[in-house]
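Entry: chain A
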Amino acid sequence: MLSQIPLSYFLVVSTLMFFIGIYGFLTRKNLITILMAIELILNSVNINFVAFNRYLYPDQLQGHFFSLFIIAVAAAEAAVAIAIIISVYRQYFNIDVERVDTMKY
Partner candidate 1 sequence: MIDFGYTIWIPLIPFFMFLILGLFGGKMKPMISGYLGTLGLLVTTVLSFFAAYQYFFQRTGEEAFEKIIASNTVWLNITDKLHIDVGVMLDPISVMMLIVVSTVSFMVHIYSLGYMKGDFGFSRFYSFLSLFSFSMYSLVVATNLFQMYMCWELVGVSSYLLISFYYEKPSAVLAGKKAFIVTRFADLGFLIGILILSYISGTFDFEELTNPEGAMISQGTALTFMGFSAISVALTLIFIGGAGKSAMFPLHIWLPDAMEGPTPVSALIHAATMVVAGVFLVARLFPLYYLGAPDVLTIVAYVGGFTSLFAAIIACTQLDIKRVLAFSTMSQIGYMMLALGVSGYGDHDGLGFMASMFHLFTHAMFKALLFLGAGAIIHSVHSNMMTDMGGLRKYLPITHITFLIACLTIAGIPPFSGFFSKDEILVAAFHHDKVLFFIEWAVAGITAFYMFRLYFVVFWGKETHYHHTPHESPLTMTIPLMILALASIFSGFIPFNELVTSDGHGFHIHTEWAIAIPSILVGIVGIAVAWIFYKKESGIPAKLAASLKLLYVGSFNKFYIDELYMFITKKIIFNRISAPIAWFDRHVVDASMNGIAWVTNSISDQIKELQSGQLQKYGYVFISGVILLTFAFVYLWFN
Partner candidate 2 sequence: MDFLTLFVVVPVLTIVGIIFTKDMKQTRMVSAIGMSIQLLLSVALVFMYLAERRAGNTSEMLFAHSYIWFESLNISYNIGVDGISVAMIMLTGVVIFTGIFASWTVEYLSREFFISLIFLSTGVFGFFISIDLFTMFLFYEIAVIPMYLLIGIWGTGPKEYSAMKLTLMLMGGSALLLVGLLGIYFNSNAGGGDLTFDILEIAKVNIPIEAQRLFFPMTFIGFGVLGALFPFHTWSPDGHASAPTAVSMLHAGVLMKLGGYGAFRVAMFLMPEAAHEMAWFFLILTGISVVYGAFGAIFQKDLKYINAYSSVSHCGLVLFAILMMNQTALNGAILQMISHGLMTALFFALIGMLYGRTHTRMIDQMGGLMKVMPVLSVSYVIAGLASLGLPGLSGFVAEMTIFFGAFQHPDTFHRILTITAAASIVITAVYILRVVGQILYGPIKDESYKKFDDARWYERLSTGALIVAIAGIGLAPLWLSDMINESLNPIVDQLVQVIIK
């Protein structure tokens, strides 16, 4: 059943997710939304990993392991990111990314 869906379908979905993520990362001002966009990017990568693994090397499992790895890392990253965002909020009383420009020249 699965084999009737060609690989390109998965790739299209992941590409779309990736660029939606990029778009969101570049255009959203809210840090939470940006974080969500990053999650989208990560997940598009996950789809790629799983899909390629399934279609190219069906008898191996590295792709799956890697995506699990990414999910775990993403979870940790989300935790750290949210912590940072909360700190930013405490400092600036909002979470607009354009306000957070202390690290300029």
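Quick note on selection: all candidates are chains of the complex that A comes from, given by their letters.
Convention: a contact is a pair of C-beta atoms (placed from the backbone, for glycine too) under 8 Å apart; a residue touches a chain by one contact, two chains touch by 3 or more; residues count from 1.
The structure displayed is predicted, hence computed values, not measured ones.
Participant: All of these sit in the same complex as chain A, but only one touches it there. Which of 1 or 2 is it?
Facilitator: Selected candidate: 1.
Participant: Considering the complex alone, what residue numbers of chain A touch candidate 1?
Facilitator: 22, 25-27, 97-98, 100-105
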